[in-house]
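Before I ask anything, let me first share the structure, which is written out below as structure tokens.
Left out: one protein chain. Kept in place: all the others.
Right, subunit A next:
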Amino acid sequence: MAYQNQYRQPQYNNAPADQGFLWNIFQRVDKDRSGAISDTELQQALSNGTWTPFNPVTVRSIIAMFDRDNKGGVNFNEFAGVWKYITDWQNIFRTYDRDNSGFIDKTELKQALTGFGEQSYRLSDQFYNTLIEKFDRQRKGQVAFDDFIQCCIVLQRLTDVFRRYDTDQDGWIQVSYEQYLSMVFNIV
């Protein structure tokens, strides 16, 4: 399965993938021909650049994002969204993996995440250490593709919820105990 290779460059970079091409892939990934791609099937189809299985938590996050009726998988229509999502992440990852190591190290991560530090959200050096510590399943001190996606998903969700409470946008929130639990418990 070749998500990670440049096996066929799309003709126009921003054109949506050809339906026939997508259907081909869908059929190959949907091994039990159930008409929906499950977590397991998607996991088997994806590569993180190592010989270890793609992060199951990331797989779950992605399927959940596109599975509109909670069936625990994605049908062909939903799969188009999954495909684009993963392709976009691949492009981002390749952009920031400047030394082409297949991993994003702390320096590259800092550049990739500058969007999160905008306005008054200043980020300490320790911040990046914590992220890598939390998401780097390969234990290399750098993040592989699947862990990078998971890191960004969680960071985005936490940032979104933080922003909702930071009404004056000064980078500080004040919350009650119950608000705090409700904010974070389902994200991390």
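The working rule: a contact is a pair of C-beta atoms (placed from the backbone, for glycine too) under 8 Å apart; a residue touches a chain by one contact, two chains touch by 3 or more; residues count from 1.
Note that contacts and distances are computed from a predicted model.
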| item | value |
| --- | --- |
| From "Sorcin", "Regulator of G-protein signaling 9", "S-phase kinase-associated protein 1" or "Prefoldin subunit 4", the hidden chain's UniProt protein name | "Sorcin" |
| Contact footprint on subunit A, counting only the chain that is left out | 120-124, 126-127, 130-131, 133-134, 154-155, 158-159, 162, 166, 171-178, 180-182, 184-188 |
